[in-house]
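Note that one protein chain is taken out, while the other chains of the complex remain in position.
Chain lettering (A, B, C and D) follows the sequence in which the chains are written, and residue indices restart at 1 in each chain.
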Amino acid sequence: GGAATANNGNPQGKRFKIGVSIPAADHGWTAGVNWWAKQAKELYPNVDWVIDDAKSPDEQIADLQNMQSQGVDALVILCTESAPITPIAKKLHDAGIMIVNVDRGFTEPVADVFIEGDNKSFGRKSAEYVAERMGGTWDKDHTTLSGAHGNLVILRGISCTVDDDRFNAGMAVFRKNPKINIVSVQRGEWNRETADKAMQNILTANPKIDAIWAQDDDMALGAENALKAAGREGEVWMLGGAGMKDIVKRVMDGDKMFPADITYPPSMIAQGMAQAVSILQVGKDKALQFVPKHMMLDVDLITPDNAQKYYFPDSIY
Amino acid sequence: TKEKGDFDQVELARMMVGREIGDFYPPKRAQRSGEPLLEVKGASVAGFVQDAGLVVRPGEIVGLAGLIGSGRSELAEAIVGARKLSNGTVTLEGKKVNINSVKDALRLGIAYVSEDRKGTGLHVDLDVVANTTLANLRAYCHPLVSAKLQAKRTEEWKRDLDIRAGDLRADVTFLSGGNQQKVAVAKWLDTKPRVLILDEPTRGVDVGAKREIYNLIQRLADEGMACIVISSELPEIVGVCERVIVMREGRVMGELTGDEISEENIMLRAAGVAA
Amino acid sequence: TKEKGDFDQVELARMMVGREIGDFYPPKRAQRSGEPLLEVKGASVAGFVQDAGLVVRPGEIVGLAGLIGSGRSELAEAIVGARKLSNGTVTLEGKKVNINSVKDALRLGIAYVSEDRKGTGLHVDLDVVANTTLANLRAYCHPLVSAKLQAKRTEEWKRDLDIRAGDLRADVTFLSGGNQQKVAVAKWLDTKPRVLILDEPTRGVDVGAKREIYNLIQRLADEGMACIVISSELPEIVGVCERVIVMREGRVMGELTGDEISEENIMLRAAGVAA
Amino acid sequence: MKKFFQDYGVLVALLLLVVIDVIANGWGVLSAGNIILLFNQNAYVGMVAVGMTFVIMTAGIDLSVGSMVALCGAVAVLALNKEAGNHASDSTAIFIACLASLGTGAVAGALNGVAIAYGKVAPFIVTLAGLAGFRSIALVLGGSGEIRSQVTSFGDLGFGGIKVGLFHNASGLPITIYWSLIAFIGTALIASFILNYTRFGRYMIAVGSNERAANYSAINTQTVKVAAYTLIGVMVGLAAFFNAARMNSVGTGSVGSFYELDAIAAVVIGGTSLRGGKGRIWGTVVGVVLLTLISNMMTTLNIDTNWQGLVRAAVILIAVLLQRGSKANE
Partner (left out) sequence: MKKFFQDYGVLVALLLLVVIDVIANGWGVLSAGNIILLFNQNAYVGMVAVGMTFVIMTAGIDLSVGSMVALCGAVAVLALNKEAGNHASDSTAIFIACLASLGTGAVAGALNGVAIAYGKVAPFIVTLAGLAGFRSIALVLGGSGEIRSQVTSFGDLGFGGIKVGLFHNASGLPITIYWSLIAFIGTALIASFILNYTRFGRYMIAVGSNERAANYSAINTQTVKVAAYTLIGVMVGLAAFFNAARMNSVGTGSVGSFYELDAIAAVVIGGTSLRGGKGRIWGTVVGVVLLTLISNMMTTLNIDTNWQGLVRAAVILIAVLLQRGSKANE
């Protein structure tokens, strides 16, 4: 079998088979992931890629099993949801398949390599930006931010480690700013429609909103729709996330609604795929001795000043 | 009009009792001659009818007799396009016509009042007005449906056919069998047909209403309508029709006119003993 | 047995023609005396029946006559628990019984063969075996349903009632009206009832099968079953029953026995002229 | 009394909810701004529900509407971008996108109708297949992701409408009655008109009440059914067009999800029977408003939105139980 060969390196230059299981492109960021996965596939013509997207954990489990039955040597997995995919990943790992986990982490350490954006940093940096803009000030050694005030709405994503990390890190910042009145926390599931609906209802209940931490650019666009629908787009600004090119453009153009954004590149799937290839080529056992088990990609705040650097008009996302 | 109703019933009961058929059924009419209005030749319906033919003249009441399952309904349904005629020709006023749907038949002036009131004859969940004006709905549109005109015309039919319905906006399911039958007949008379086929017109109908229906059929014929009456009740066929076609197992076994029309002669043909 | 069938029909046709009622209907039976098996008193069904009562003795054939809509079916349905009895008592062998469902009636040995074969009497989409054994299905379970036993018993009923069905595994919808009726009767006879209520047992049934059904009713009565026959056909009531109860607008208008039983007498009561 | 509830129970329920809303949130909820917002929110499902009333009246059902919204939207935005790419003016491009959406809806609906009327397959099954199939085509068109419009003014259309200078919202801005809301109201009015004043309306009722009898009454039942499904398709196309404008894009994987359930719920709450043969457009409109009001109230009362489904379930059941036995319901 393939797994055995992989364990002993790749002296004969055997063709590897690598499965890539990612969520369906139900919003912009995942669409970016799908796009980048296809890009990466073209970069490695000597590898047999099996790329499949899934709409639900059910489907992803089935996809992973199908990949196993096709004899893949490695799997690159971006979970639809974290917990449900963990047991199957564990099982596949136990069966000798090398696993690279990207972005949404397993709830147990079953991956050989885990590549994620630094979501705690994402959450902290986002919250700090929000708090600063809401009147918060740093203490003298720039460790604590306090004194911010106003009405804030928070939108959350799909329930998984990514969302938990971002939210918890953000809340840690907000807790130090008791005058920030968090008027509502709703799940926008990282997509435009759900965020739109959630925001519409938040708006009816809350006559005064100063800012929205939308966490994701798709959710931000959904929230903007709801604001427009209520004729209240003038009163609020918001911070999305992930660096969708349209939003970056608006930051660059000095749009009042989008004073900033924060990166979280969907290209990390390509990085995961590249990792998987290089590990297999070296030989799994050897490679895993030096390849870091956990790679964290830091995230950057995009402001009108530096937006040009993050604007890629030809990218899909 | 409770008293009147009561009186009618007494009279009717006596009639039935005395078997004064001459009184119960309308007076026998003379046989008509003249050009046929509707002529069916060599009609077949897969599995039901084989090579059947019939002729009706304006003003004539033709009976279609036979045992249950002898294919009379199927023949009638095929004539009006509710069933596929696998073979045969239909001629109207000497011209061959193609009837592929009930709508075609309606346009040509051939109407069929079905034997199965609840299943195919009426919309029992709809009101009297809706039922009465359904087949001829086009006539109530210029171009929008005029509910007023519908109500007016239905009121007229109610009076004309003596339909006993308290509320014309009540569902027909609440009417008695006889009155339901009258609504079904009204629906088709409203299309001003030249040929009217009545299938078991008195099934599930009370004695009183039965007699009214016999009178109605005769009146329509007198006004020049060509009527075909399908019935499994021999006295009815004998009492109402001036010409009788007898079917058996999908085939026409014979035709009786004038004095030949008797329960005996019909029965012998329906059973396949005589032809 | 095509020849036999043909011969039967000829004979039947002649009978009908000659109105040899004495031959068509089974010989008149003597009136029974003895303790009542089933007794209904002061029965009311909201909107349909008011204060109606009747009595049947073992071996008796009681007719329930009346115009359509006179509430006979509703009374029968209330007796077997298919309808709510709003008032009144049912006594079986002198003991008052409570019947709240058809199941209760079945347990007590009262069976009702409905007038509406397609709607309530049979499962026309199921096969003959399933229909015949449905009401008494419990008897085919020890504890699992024995298809073999079902088939065997159905075969017996087929022979016994002369049900003409080629394939007992074919849906009953493919049977003729008369044979469908026989299946419905078999279903209830299979529950070994002591009281059998037949509602319009010959509606939509051919002459030949009609006669068989009359013979069957008499045979059952002779074996001691108490039979109630609801019918709108007066000759049938007169020909088959030795006692007749006449209803009108939900009330019992009178009871006729022996020579009193005539179409005339029934009609007068059904119309409310005599009592 | 019972009859009153059977006929107007849904109105009573709506009134009751409004009273609760006023008690809980003050008179403000009855402000023109809030009411128009409420209607604005439900315009999309509303249009679909009006069409659904028709097919349910013919004793049918359409489970495919949600996927059809995605398909129509995808075609509309693709057409829009193509026209814009061909240097058509914005308004021309938008007009063509609208036609494309309506046309796609009409074709998809007609396909359903033909399979039901001529293929003689149960509506539930045909439109279940449509639910899978139309979404699939939309996903293929969208490369499984979203299709973004390249015409900014298309997005503006989603928020354009008639500004009502008289009324102002909480922020003091004049209220806008969106084009989508106007389309919804127009759709409902036209539907009522069709139902009450045209032969087609009567024919749909006759087909739903008893198809065989309709056939025997010289009605071309197949044409009537195809027309009913085509009509809901057009209404879905309209809803999809405005929905796409509002998002200025179409998320082919998610847009329209569960529209079928919302629409059917609204129709049923409104007192139209799934058995067919009876239906009322105003009931459906009230049903749509009722459902929107519930979700609106749950937010304003700060009730966990997770409870929303349970409240919705209760409302559906109560509405149907109240109306049980009425002419309009089973």
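Just so we're on the same page, a residue touches a chain if its C-beta (ideal position, glycine included) is under 8 Å from a C-beta of that chain, and two chains touch if they have at least 3 such contacts.
Bear in mind the structure is a predicted one, so any value in this text is a computation, not a measurement.
When you scan D:V12, D:I162, D:L189 or D:L317 for touch with the missing chain, the hit is D:L317.
Of the candidate positions A:P57, A:P259 or A:P304, contact with the hidden chain is made by A:P57.
Subunit D residues in contact with the hidden partner, per the touch definition given at the top, are 61, 67, 115, 119-122, 124-126, 128-137, 139-140, 143-144, 261, 264-265, 268, 274-275, 304-314, 316-317, 320-321, 324, 330. In the full complex, subunit C touches the omitted chain through residues 82, 101-103, 105-106, 112, 114, 119-126, 130, 134-135, 137-138, 141, 144-145, 171, 187, 191. Looking at subunit A, the residues touching the absent chain are 1-4, 24, 50, 52-53, 56-59, 61-63, 65-71, 81, 83-88, 90-91, 95-97, 107, 159, 187.
The criterion applied here is as follows: only the chains that are shown with their structure count from here on.
Centres computed as Cα averages put subunit C at a distance of 53 Å from subunit D. Each chain gets a centre from the mean of its Cα atoms; for subunit B and subunit C, those two points are 31 Å apart. For subunit B, residues touching at least two other chains: there are none.
Touching of two or more other chains is recorded for no residue of subunit A.
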